[in-house]
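After this line comes subunit A, so read on.
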Amino acid sequence: MLETRSLTKSFGAVHVTRSVSLKLERGERRVILGPNGAGKTTLFNLLVGELTPDGGSVHLAGEDVTALSVPRRARRGLSRSYQKNTLFDGLTVEENLALAAAVPTGHATRLWSDSLRQPEIRDTVAEVAEQVNLMPHLHAKVSEISYGVRRQLEVGVALATRPLVLLMDEPTSGVGPEMSKGFHDLLNNLPRDLTLLIIEHDMDLAFAVADTITVLNYGEVVFDGLPEEARGSKLLKDIYLGSWEDA
Partner candidate 1 sequence: MKRANLATLAAATTLALPAAALADEVDIGVLLPFSGVYAALGNEIEAGFALGLETYGNDLDVEIILHREDTEVTPATGLARTRKLILQDDVDAIVGVVSSGVLGAVRDMVDGAGVPLIVANAGNDAATGAECSPWITRVSFSNSQVNRPMGRWMAEQGIETVYTLAPDYAAGRQMIEGFTGAFTEAGGTIIGSDYTPFQQTQDFGPYIAQAQASGADALFVFYAGGEAISFVNQYASFGAAEDLPLYGSGFLTSQLYVDAQGASAEGVVTALHYVPTIDNPENASFVAAFREAMGRVPSEYAVQGYDAARALVEALETGARDRETLGAALRQVSFDGPRGALSIDPATNNVVQPIYVYETVQGANGMTQTVLAQLPAEADPVNGCVMPSLPTN
Partner candidate 2 sequence: MFRHTPLRYAVLAILAIAALMQAFTAGYFGLEILIEILILCLLVLALDLVAGFGGMVSLCHGALMGVGAYAFVALNVLADLDPWLAALGAVAITAAAAWIIGAICARSHGIYFIMATLAFGQMAYSYVFESPLFGGDDGMGGIDRFDLSAIGLDLNDSRSFALFCLAVLAAAYLFATAILRSGLGRSLAGVMHNEKRMKALGLNTWRIKADVFGLSGIIAGVAGVLAAQHIMFISPGLMNWTVSGEALVVVILGGLGTLVGPLVGAAAFVVMKHELGEVTTYWHLVVGVILIAVVMSRANGIFGWVEARWGDRIERRLTDATRSPAQKEVSTDA
């Protein structure tokens, strides 16, 4: 469904992504682990097209999308959430979701109809709001909801475009353990055919939801395999304890 081949990116002399090759099957849920500065968010930016790679390619559903712009990749079914909330701050939760839901249907560019009043968009909004537990907050403005709810909305907005592949950048970043557990349920609620790539710091959550695990360090894939294999891995411990000096 989503594949990268030898993806490479550097900023000046700093190599942030070194020949990363990944392959996600349809419906696969993969968690990316790695210390701060390992190049996880950069990888996301390369995948969605917010950054242009120095080398390598990105393939979505069998098609090479490396040369496509951010919006074009998104319209082909690639959606992402951000580590730092990237919402429409002055608007309500419902409006946030509706703006996203209107894009794939074409209502977002239409002059002769109001996207917010379209039944199909309202249905999508209701469905997504249900999935990410936003029903009670629909009419609240973003500025009026708590940080944790905003994190849910961050995922909800990405979901509302009905993507084939969803990239989630630390969905639990900055929320407490209670909320973190909520995200576990949230992820379980998502349709099984949705391909997920998740950057996650919370190990428990990561191992609970992941089908497969990829570990990045210094921009390089250092582990790629099943959670069970990763769990006991000395490699992973070393990285998180910061003693990994090689590479």
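Candidate entries met the following condition: all candidates are chains of the complex that A comes from, given by their letters.
For the reader, a short list of remarks on this structure follows.
Here, a contact is a pair of C-beta atoms (placed from the backbone, for glycine too) under 8 Å apart; a residue touches a chain by one contact, two chains touch by 3 or more; residues count from 1.
Quick caveat: nothing in here was measured; it's all calculated off a predicted structure.
Per the touch definition at the top, the candidate among 1 or 2 touching subunit A in this complex is 2. Subunit A makes touch with candidate 2 in their complex at residues 48, 50, 69-75, 79-80, 82, 86-92, 94-95, 98-100, 102-104, 107-117, 122, 125-126, 138-139, 157-158, 161.
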